[in-house]
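Only one protein chain is missing; all other protein chains are in place.
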């Protein structure tokens, strides 16, 4: 993983952006923390409050990690038998969800919840299919700011974009009807192409099965080779496979509606430091929501170093263009491949990133005819100031200048 | 086929299980016997009663083989012209189905029947499409405990999960409405992905076309190379092909709702002893229903040895996790492949299985980084007591201890 | 192309057959003649009457070629403006269709017509979509015995089996409602898998785009590599490609409902004698309707020799089993492939056929373990009397005995 920031000596107008979903949220990709990747079903009021405090004490909120999202398994055994309203597990949440939400808000953070557009959630709790209105109304009363909405046990309501759209649009309308701005994070695993139908109903949409905390292992539980027409999204999708999946659909993301590559695994132990650097870098330039998935109450310095890199976060939050595009992908003889990605930023800046999924270190030349293919000949031939976003300058800021370059970068080595 | 049971020296919590279909049945995969694989349409009251008696006399009922299922061709030429109720062939079943069912119940067994969600059954008898309520009601009156529900002549009612779900949900509701617990065994051959939509309506669902009593012959009547989006499930699917089909969908099975790999062929003559051992072992660890398909009134010792292996049956009925996962599949130069499968069991035990579909004996090393990939590093590095489930110990029980091992198994030879 | 008839010395029960579509027609595959392949739109009363007379004078009717089918372009410019009834072109058919039909019937033949389940026919004439009832009624009044029903300009009514089924079932019901037995020959080019949904509504269904009078040329207008999920059936499908297409779907045909491989090209000039022998042989064993498509008023002796081979016709009309199955297909290094096909016949007979689509003559051994795979070991090991169905015996009958054989046929050469 090598990632350069290029500052053009000429001017490139940033593309105008049009908000997709019209609730005014997720103007830039949302940032925050979610219980699932680290804690799974083993959550309680304390899990969530502790994490919220840790986000603050580690200065993560100042960087934009503001949503604290309570994923699956917060539920009581059943809905309220009289009203049909959702009820939280009284043991895990003895003070109720409203109280938890108030405390989160009092810390200056926002509070998110989870449900599924099915009969059950993926963890087997009561789902929201057919209960969209009462659930949205209850969430609003609880002070919920964010809904992650899953796809399990959907009773066959998939198979065409129309069927999937209509099922998820029901909750979108219900959320809007509450009058409370609630960020709508769709999670239908890419079924029926949400990048096509979700932008007018949701603020983000998952594009694949659940992430695996692993660099690039093939796992049969994530069986599709691409996601454009995948009929079994599954789970256990390795990080580099999700990058592969994201390549063709980046074109569909825009302000207000983002491709969600799933929550981050940085700090959960399944990858090396360099692999997590790659993970965080690509989630940023692919404009995925940046939702931490580790135990933020117990982080190594390495983990903190990665998730607090302001230069990388800045790429994610920059509205100069849509997500990065893959300019080429070259098969490596020993297995895996090399990839060149590029993206325009605002203020006449650009970023390029190199990815190596082969088992060995590789050396590549980067031709600006590829890196600036989209910008055209003028940009391919001019000179750029270059900075490396994973190095710090003398003031300790990320993005150390590493010189000026024209026409291409020779003999870059990537591990 | 090599299959080891590993007893960890450390502790692994069994995954919690959530019942899928809510009729309280098939908490573990159902076991029993079915007329079709051996007798086809040539059945009568005597065929079924004789088999039931043989299940008892061979002690198979004591092992869990409790359902006696009467497959296609039990029907009279037409429904009752006055009521529309289903009628059995008066020559084959001179005492009626209720009488047969009573006799089965009197032996302490359960009784199953067959129909199709179409205009006709696959054998050309009257189907249940549009007759779900009267058929379910009649089955309940007859004392039926189990329905295998097929997919022939469905009048185009397939093509999206929604269309297929709705057709099969009609019978699910009708069965539930009878008040009698009737295990619902869906058989739509994997069309439109029943692993996604069936868990809330059925106790098991077939994932492919009908099995062929053959190890791995390619037959054009089972043309799809995978089943995730197969448009012609067909039949004559060799045993090893069905194992291949099952690999990605194991993740969808759970207590109350299982992937059905089709009825067993053990004892029907198309495979060798070793091949039937593989067949039975994989049906077990893939948590398929174990429905015998041979003539149980006339079994060789070899057949009995296979189907009465209590260690293998125990893997199938263990609720410590979902079905086994394929950890790798490696192409063999001469054709076919080698496969490593692994599964967690309850009580801190694990099973690994090796499959060789190449024409020659192969030698492989098994690395615990693969076998225990899901459990993580702790499990990859500790020591295990190992037993071979196809050997008997001194007391004659299956699962002879073959030592202790750590880090992996070297130079395993598989035939 | 080599085709042997094997008479077993042991007994094989013919499989029972169940009529699919319930109008009592096409108990065996229909035979006859159709205007399209030779005359296209250039037809008139005379074209059809001349062909009918030629069928009789050439003794073809005695062999079963009884349906005389008038394909597209018989139409007037518009329907009757008052009643909406279909009207024939008054110039081409000055005496009307009823008169033509009467004349055909007077010759002892049956009369067929053509329309499309669309806004227009493929030739741009008025279609029957939305006019099913009045069209069926008019056809019945005209004495029509057969309808070929096409798929052009269908206004998007395809894409799931349900949508296609419903569109074609409308005409099926309309034909049945007339009270006149009218053979229903569906022609939706295999879209949405008619082999699955058509058996209960039609007597035959086309499985692919239109045939090309050519042995095996690849033509981009027939782009799909298989037909199981083809989204552009097209036309110009070479003969050997249609055989390829037919391999997996043979399992779906049965008495009353057949896979239609399209009308015959024998005698139209695009293939050699040997290639037409292959064409006619495979259409026969695949149980396709045998509808002549050449100019029967002007036939060479070679053409007559092929289409009057009673042994081959007998294979097509035999109800001992469904269509032949492909037992293996082996790629040939120089291109193309070798194929072994086999089929059970009634009265304990069997047929095997070899196909060579490579550019050179090939030599193969046929192992009875392959040829009699379906029948099992007893049949693989016994002796058979063998006759070659393209040779005549001393009495001039097709199917000359060429000896007795056991275990397999060695060193067969096929051109």
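Lettered A, B and C in written order, each chain numbered from 1.
What we mean here is this: a residue touches a chain if its C-beta (ideal position, glycine included) is under 8 Å from a C-beta of that chain, and two chains touch if they have at least 3 such contacts.
Please read these numbers as outputs of a predicted model, since none were measured by experiment.
Undergrad: Determine which of the presented chains are touched by the chain that is not presented, and list them.
TA: Taken over the complete structure, the missing chain's partners among displayed chains are A, C.
Undergrad: Which candidate, A:46, A:80 or A:166, sits in contact with the chain we can't see?
TA: The single option touching the absent chain is A:166.
Undergrad: One chain is left out of this view; which of C:106, C:220 or C:334 touches it in the full complex?
TA: C:220
Undergrad: Have a look at A:325, A:344, A:362 or A:387 and name the one touching the chain we're not showing.
TA: Touching the chain that is not displayed is residue A:325.
Undergrad: Would you mind spotting which of A:59, A:83 or A:200 touches the chain that isn't drawn?
TA: For the chain that is not drawn, the touching residue is A:200.
Undergrad: Touching the left-out chain: which of C:3, C:25, C:163 or C:266?
TA: Checking each option in C:3, C:25, C:163 or C:266, the one touching the absent chain turns out to be C:163.
Undergrad: Which positions on chain C touch the chain that was left off?
TA: 41, 119-120, 123-124, 153-160, 163, 217, 220-221, 223-224, 229, 231-232, 234-235
Undergrad: Against the chain that's been left off, what residues of chain A make contact? List them.
TA: Touching the chain left out of view, chain A contributes residues 16, 18, 159-166, 169, 192-193, 195-197, 199-201, 226, 228-229, 247-251, 325-326, 329, 373.
Definition applied: only the chains that are shown with their structure count from here on.
Undergrad: So what shape is it, when you link every pair of chains that touch: line, ring, star, complete or other?
TA: Topology of touching chains reads as a line.
Undergrad: What whole-number Å value describes the gap between the mean CA coordinates of chain A and chain C?
TA: 56
Undergrad: Averaging over Cα atoms per chain, report the distance between chain B and chain C in Å.
TA: The computed centroid separation for chain B versus chain C comes out at 39 Å.
Undergrad: Send over the residues of chain A in touch with two or more other chains.
TA: none
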